[in-house]
Every structure is written in structure tokens, then in C-alpha cells.
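Only one protein chain is missing; all other protein chains are in place.
Each chain gets a letter, A and B, in the order it is written, and its residues are counted from 1.
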Amino acid sequence: MTRNIIFGGVLTTLFTGLAILSFFYTPYDIQSLDIPNKLHPPNGANWLGTDHFGRDILSMIMMGARTSIAVAVLAVGIGICVGIPLGLLAAARRGSLLDEVIMRGNDLVFAFPSLVIAILITAIFGASAINAIIAIGIFNIPVFARLSRGAALPIWERDFILAARVSGKSSFRISIEHILPNITNLMIVQGTIQFSLGILAEAALSYIGLGAQPPTASWGRMLADAQTLTSIAPHTALIPGLAIVLMVLGLNLLGDGLRDWLDPRLRRGRV
Amino acid sequence: MTLLSIKNLTLAIGDTEILHDVDLSMQAGEIAAITGESGSGKSMTALSVMGLLPTGSKTTGRIMLDDTDILDVTEKHLCTLRGNVMGMVFQEPMTALNPVQTIGAQVAETILIHEGTTKAQAHARAADMLRKVGLDMSPNRYPHELSGGQRQRVVIAMAIALRPKLLIADEPTTALDVTTQATILDLLRDLVREFEMGLLIITHDLAVVANIADQIIVMQNGRVVESGATQTLLRNMQHPYTKALFDASRHRVDLPPKIAGDPLLNVKDVARDYPMPRTTVFGKRPKFRALDAITFQIEQGERVGLVGESGCGKSTLTHAILGLEDVQRGQITLAGSPVFTDNRPNLSVRRRMQVVFQDPYSSFNPRHKVRRLISEPWHLLPTPPADADASITRALREVGLQAGDADKYIHEFSGGQRQRIAIARALIVEPDLIIFDEAVSALDVSVRAQVLDLIADLCRKRRLAYLFISHDLTVVRGVTDRVLVMKAGQIVEQGDSEQVFTAPTHPYTKTLLAAAPRLPELDKV
Partner (left out) sequence: MIRYAGKRLLSLVLSLIAASIVIFAVIEVIPGDPASFMLGVNARADTLEALRDQMGLNDPLHVRYFNWVTGMLTGDFGTSWTYKTPVVDLVNDRIWVSLPLAVYALILSTLIAFPAGIIAASRRGGPADMSIMGATQLGVAIPNFWFAMILVLIFAINLRWFSAGGFPGWDNPALAIKSLTLPAIALALPQAAILARVMRSSLLDTLGEDYIRTARAKGLTRRQALWRHAVRNALIPVLTIIGLQFSFLLAGGIIIEQVFFLPGLGRLIFQSISGRDLIVVESVVMLLVFVVIVVNFAVDIAYGAVDPRLRSKS
């Protein structure tokens, strides 16, 4: 199963590398328009062709990778930083009113169609990358809260937690010292999955014009621009779409591979 | 007439050989018992006979059931044999039944699969079979509505519905209480006699083996080391492993005499209720009384046992003594100070108590090293001791481990070593009282004997008071001065251990003692 880690890792590194490289170098400047050279298919000068303004698609993909990754990472960060403490708190106070409130709150967020709320948020506060991050991030909170609570509950039943309580440790301390290290693997795996979902969500939001605004490049916006051109210049729609698919595929493979690799049950079987 | 004969059975899963040249044979109507410690290959032998080995298993040799070689027939043929000619009962009754089907339907399925009867007929026969195994209830009940013992009866009904020639029972009573165990064993014995089945029972409990089996097969590390008719084998053991196994389960701990001291733990009139789910929407929640008027004392240096079956309130009592949960009535004090004050545990009192748990695998955080694991109770001290390393080394040596073990992770140790580490963790704050909560129940007999010896040894070195909680009466008798018998949240009998075990007064204690299987005294056999 390390094949998944290698393949997923290579794809993830490739796109992350392109995003980082775009800070220092892109083949062309994506701000300058070159209308005479519009809609060229891939060729020697523009490896991935040009779009309807004659901009280099490879450069756009590099800049778009930056936007996608930044939005997705920050959105997952919101989910992790708020969701995991909430989940651990609910698990530490399991059965209490606080637990009930946290879990019902999660259910409530799940009941809202996430995309509709994301649209609502960006519509109210204006379309921007920051608001896209917040909109996607909010829906990551219940995912991590529910998962960390679910993973923490059986650990709370284990004898070593009882031993820690006998040693006089507070439930806060137990959560940090004993629970958190034992659910980290699971959170890393879920993190990569949410990361890939974040990429997809960012693409969807910018496709309908509610994500990063021009001149910031984004894959979703490139697809929106290409929509009416699919019949005359299919590469303008295919390339950004493939970029999304490969990035998401890479992250999912990485997540699957990590899960198999980190799962002690499976690893023991391998030794 | 030979019913089952296994010749040169070798089993490999992947590259690991699990069974080596296993030979055994049993007659129709005979009860044969395979025994041995964990990892001996007894369950795998049973699964080989059923043809239910995990995928990736490779077998050689022969398993003859009547005239059929199990290893040589097609899967399709095997399906016609399973449930029909041979049936199987498993260890864990709580998970052995499909939770979404009624018990009647699950028993009827055995009949429907093999015989072309109508559904109604199959269900009627299933209902008869359920009555036969002593379940006087509607076949329309679901498994979750039944107790463990009742579920095991359903599994048995399923296995014998078509009166197979061979019944295999893999640790059928290990997950059950001692009184339930006795009734299930009686049921199996009666059914075997009535249906003239052969019963191949797999169990680690030598007392059960000695009491039920006509033939004993002893296994170790995937080999049969000795087999023979029960009486002959018990009287004349040939293999050293067989002798060691029986010696270990008959092992009597050499407990030093008690040195009487001042009163230490005082539990007075304690009651604990748990709220139950509402029965009506707005009504008051009914309460379940887990502990009721519990009163007893432990003196310094006194070793007290606590016996009772599952659900009797043993763990609730442990939690209350440790001050992990408050009680509704009564008071628990250690050397005069309450363990729980103002809604919070009293840590200065807790410092003088420690606990050793049952499961050596879940008692330790797998991500910490032994050093950190056993020094965790120092959290109770105002400041950790100055000579921390020396204290850790001392604690490890005291339980028979090395100083170097402090820097290993817990998965590098065996079950017995882990219980030693658990004892080291308990000793590190030099407590006055240790609670052993089923501390040897999960261990194989030989390891159990060693850990019990260690406890006796510690009693010689220091004045140790402990509360030893166990369902195993023989073990409790060996390591305690006094014993408490608990049933449904109440202490029904308490007194001097020898006294209670030889001359019990309460009917429940008598039932418990009668139900507990005992190894025969060999000199008298």
C-alpha cells in the first residue's frame, strides 16, 4: 500500500512545488493580455496553450494551484483548530449537557446544505478568497469535532485513562496527554481528505464567481471562462479540470496510503 | 466407531506454520477436550475441522469425518456438511448472533438451508429446539434482548438443530459467569448423551476439562504434546508441559501470615444509584441501585478478596473507593480522611491508593515509554522524587524486570510482563492499599502463577494491604486473608477466606462454590 503514498505524494508535491515556484517564476506574466495569441492549443512556446485573452495556461495553472492550496489549507486549519478541541471537550464531558449541545450544534451545521451557506456567506460579505476560506472552514468544524469525539470515546473507556485518573490527572490534561496523541493519525488522514474536498469546494465557488476574484488566478474561474469555448478550444476546459482531478486524486491516494500505513492493526500484520 | 480422525495435520497461514503434524482421533458419543495456553493452536485445529480457516491458509494431512476427508472435498460439499453433520459453538455469545434477525429465524435457517421443508415447519422445529436448550421464550425475540448465557443457548440450538454427529465448542463458557458456565456445560453434556453426538470442546480451563472430558488432548505451540483418556492422563502425565500446566493451575501461593495493624479503609453504608432511561416521556427516570448498604473495613497489611459475578457492582465499588465517582449515601475513608470531598476526589488520600487493572493490553498508553508510564502516579505528589531514575529502577527490579526496560515501549512486552509493569506503576508511590481489579484474569495459567507469586513476594517485603477482586474463587482463596461475596450490589457474606470457602453460610456463596469447576485432587483419583 506504500504505492498509494508514493503516487499520491508525487502528485501532491508536484502541485505544491508548482504553487511555491509561482512566487518566484512563471513562464509568462498572467497579468498582461496578448489577444492576438488567444486560444492557441498546447505548443512549444506555450506548453499548455493560451486562453481567450492569450494568457499562458501553464502560468495560470501555477498561480491557480497557489490559490487552491492556500484556501484549502486554511479552511482545513479552521476545521482542525476549532473542531478537534470541541470534539475532545465533548468526549471529556460525554453524556453531559455540554456534550449534547456541541453534538446537536454539529448536527445543525450538517443540516445546512454547505454550498448554499457558502454562497450566502460570500454573497453577504462579498466574493473573495478570505470569505471562501471561512465558508469552507465552517463546514470542516463539525467534521473534525464529530470524528475526534467518536475516536476519543473508546479511548476514554480504556484502562490507561482510568490509571491516569487514579493518578489525579484532570480531564483536560488527560485529553492533551493521552487522547490527542492516540487520535493524531486519524486526524492526519481526515485532514488530507478534507484538504482534497477543500480544493473541490474552492473550485466550485470560484466557478460560480464567488471565490478568488480576478486578477487572482483560480482553476474554477478558468473553467468558468472556458465554458462557452469548449467546442472551439477544448484544451481551455480540459487542462484546468485535469489539474483539479490530479491534485484531488493525489491527496486522496496519499490519505488512503497514510491510513493503511499508520493503522497499527495493519502494520502489525505486515511485520 | 471412530468419528473424527486427524492425521499429520499441518497448517500454514502465509509463511508462518501454525500447526505441526497434529494427530487426534475421537469416537462417536465421546467428549474430547483440546486444552493448552494461548497460541497453542487449539482454535485453529477446530476451525480446520469445520473447513473455516482464514483465507491464505494452506493445509496438508488428513481430517477424516466418518469417511469424508474434510481437506479433500469441495467448498460446496463442505457447506452441506456444516450445520448438518458437524456444528460449531463459539466463544463470544454477545457477537455470535446476527443483531437484526430474530433468534427463531436464525435457528430455523440451519434447517432451511439443509432440508427442503417449508418455512413454517422450520420455524416450528426451531421453536422446539429453543425449548430443548432450555430457552422458554418467544422465538420472535432479538438477540440484544437476551443475556450472554441465553444467547449461548441460541447458538447451541443453531448448531444442534439437525442433530449433527460432531459438535465443536470453542471456549463455549469462557465469556460467561461461573454459574452460567455450569448450566451451559451441563446442557452440552446432556445433549451429547441424548443425541449420541461427539463433542470436541476447546478450553484453556483445566478444571472444566477434567470434569467434562472423556479424552484430553494437550497442545503447545501448534503441536499435540500428549493425549489420552482423562483418568489415565490425569494419573499418569508423561510430558513435562502437561505436568507444568496442571501444576500451574493447582498452584497454591505461599502467602506470608498477616501482620495485624490499624484500620485503613473504612467503607460505611455506601449506596450508589445510576439513572436509567425513562420509561415514560415525562415521568421520573427510574434508578438502578448498583451499590446498596456496603459496609466493610480493611486493616493495614490485610489482604481482602472480593468475589461476585458480572454486574454485581464490583467495578462501581472500585471506582467509589478510588474516589473516581461520588456515592449517594454513606462514606468511604482511608486512614480517617474521606476519599471524596466537596464534589472532588481527595488527592492527598488518593496518593495512598493505587490500582492494577485486568487487561494488560489496554492498561498502558501505547505511545509512551515505560519510564513515563510507571511514573505517572507521581502526578499525585507535590513534587516528583529527587532520585527519579533510581526510583524507577527500584520499582522495575522489585517486580522482576530490568532497569533497561524503562526505555522500551509497552508493545515490546508480553501480557505477564505488562502486569508486572502495572504492579510497578502501582508501587511507585508506595501506597498503603492496592486494588487488584481482576488483575490475573486475562493471563494464561503459568503466567498467572508467576504473577501471584510476585504478589505474595511483595507481601513479604513490605506491609501491603490490598483488595483483590476476581471472579475466580480458587485464586481469591489463595491470596487473601478475608473475603467478601457480592451479589446485586450487596455484600451477602464476609469472613475469613478459609472459613467462607470451606463452610459458606449464604446460599449464594454455596451456589457459587458448587458451580466453580475444580481440579480433582490427583492423589485421591
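Basically, a residue touches a chain if its C-beta (ideal position, glycine included) is under 8 Å from a C-beta of that chain, and two chains touch if they have at least 3 such contacts.
It should be emphasised that the depicted structure is a prediction, and the values quoted were computed from it without experimental measurement.
Tell me which residue among B:T2, B:S38, B:T60 or B:T80 touches the hidden chain in the full complex.
Result: among the candidates, B:T80 touches the missing chain.
Sort through B:I70, B:A159 or B:A406 and give me the one touching the missing partner chain.
B:A159
In the full complex, which residues of chain B touch the absent chain?
50, 52, 75-76, 79-84, 87-88, 90, 92, 95-101, 109-110, 113-114, 142, 144-145, 155, 158-159, 277-278, 281
When the complex is taken as a whole, what residues of chain A touch the one chain not shown?
So the residues of chain A touching the unseen chain are 104, 107-108, 110-117, 119-120, 123-124, 196, 200, 203-204, 207-208, 223, 226-227, 230-231, 234, 237-238, 240-241, 244-246, 248-249, 252-253, 256.
Here, only the chains that are shown with their structure count from here on.
Chain A to chain B: how many Å between their CA centres?
Roughly 47 Å separates the two chain centres.
Help me check something: in the complex, which residues belonging to chain A touch chain B?
Residue list for chain A touching chain B: 158-160, 162-169, 178, 181-182, 264.
Within the complex, which stretch of chain B touches chain A?
Listed in rising order, the residues are 322, 324, 345, 347, 350-351, 353-355, 357-359, 362-367, 376-380, 425.
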